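With one protein chain removed, the remaining protein chains of the complex are shown where they sit.
Up next is chain A:
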C-alpha cells in the first residue's frame, strides 16, 4: 500500500460543497478501540480492520467523512449512530459485594472465542455479544450505574464493529503519528505544533523557510495553513527530501505547488555554479526518444534546483521554522541572514537543553530580539455526564519552542561609549556581529545614542545584500518557475510538482 501516490485533486476540500471520500486517497479510520489506522482506498479492494472485520472500499468511496459505519453480514457496512453520551443515574449500589475475579463471568474463554468467531462471520452483531456477556455476568446488577456503563463501554471497544473514516488534516495526522510513532515526528504534539504556527505567524501569502526533520509534519502543517498561497522552502538532508507525511494529507496540486525544497549541500554559496549542458534543438532532434526524455527530466530537475537556490539567496523570508537534529546555532548561523526584518524565528526541540546555547547566542546577537523558551501544557478531560475529570493518563511532555524576532541593527546609532566597541565588531565581522553580554543590557534601550546620522536608513549594512537584493515581484516569478517540471523522484515520495 505504501507505493501509492494519492490522487491529487485540483480543488481544495475547503472549497468543496460536499467533500467526499475519494478513491486512491489515504484516509484515517478510527476503530472502536480508539486506535486509528491509515488505509488507502483502492477501488474494488477489501480493507481489513483486523479483529473488527473487513469492508469493501467501494462502499466507502463517494461517502462523506464523519459518520460512523457498522460492519455487518458479509463485509457489508451501514451508517450507524455515533454513541451518545448517556446520562447515568446514581443508585445506592456500591462495590462492597463485588469480588474481582473471573468466576463472575459464566461464559468461558472458549465460549467467548466462539461468539467472536460468529461475529466475524457476520452471524452475530457486536451488541448481541455484549448483551450475552452482560446476561451471564453474575454480579452485573450489583454494580453501580457508573460501573455498568464503564463495563459496557469496555466491551464495546472490544466487540463493536464500528469504525469512523476521518479526513486527514493537520490535526488528525499529527495526532495519529504522535500516538503511533512519536519518534518519527520528534515527539511533536499537536498543541506545540499549533503554537509553532502561531508564533511563526504562518499564513497565506508568506515566503517561509523551514528546516523539517519531522519527516514532513511541519512542512505539511505549514502547507495546510498557507493553503497554496505563497512559497515554502524546505531545507533537507541528502539529495531528496524525506517529507513522508506530506503524502497522507491529500493536498491539492495548488497546495503541493507551494512547497519547494533544497538540500543542505546546495545552501552554501560556493555551490552556486553548477553548469548544465544545454542542448540545441538540432542536437535534440538527433537524440533517441528515451535519451531526449531523460534530458528533459534532467533539465527540469536542474532548473528547479536553480530556482530553489535563487529563492534562498533572494532572502527576505517571512519566517524561519526549525525542527531539526542539527544544532540550532549552526542553523541560525547559516540561515538567519536570509530572514527579513521583524520576522519570527521559531525553533523546536524535544530537548530543552538543546535550545539553551541558541537562546544565549540570540541574546548576544544584535540580529535577534527577545529570545524566549516556552513549553506547552495540555490536559484532556473525560466529559461524560456526571463523570467529568482529567484523563487518567496523559503525555509526559511536548517539547520546547525557542522563539525570537529578527531585527535590524544600525551600528551608526549605537551608543558612543559602550557601543563604540560593538560598532567595531560589526565592521569587522561583516554584519554578523555578536555583541558582548555587557552591552546587551543597554541595548534594550537606555544607551546613549550619538546625535545625527539617524537617517542613514537602510544603508550601512554591508555584507547583507541578500536582504535587499530582490523585490517581491521578482520572487514571485522565481517561485512560479519552481512549480513546473518533474523531478523524477521515487514514486513513494509525494511529488511536489507536476
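Note that contacts are C-beta pairs under 8 Å (C-beta built on N, C-alpha and C of every residue); 3 or more make two chains touch, one makes a residue touch a chain; residues count from 1.
To be clear about the criterion, contacts and distances are computed from a predicted model.
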_According to UniProt, what is the chain that's been left out of this complex called? Choose from "ubiquitinyl hydrolase 1", "tRNA (adenine(58)-N(1))-methyltransferase catalytic subunit TRM61", "Trafficking protein particle complex subunit 2" or "DNA-directed RNA polymerase, dimerization"._
"tRNA (adenine(58)-N(1))-methyltransferase catalytic subunit TRM61"
*Just one of A:201, A:265 or A:330 touches the chain that is missing; which is it?*
A:201
*Touching the left-out chain: which of A:33, A:131, A:181 or A:374?*
A:374
*Residue-wise, where is chain A in contact with the chain that is not depicted?*
12, 14-19, 59, 62-67, 70, 77-82, 84-85, 167, 169-171, 190-191, 193-195, 197-199, 201, 203-206, 224-229, 316, 318, 340-344, 352, 356-357, 359-360, 363-364, 369-381, 383, 385, 388, 400, 405-410, 413, 421, 436-438, 444-451, 454-455, 457-458, 472
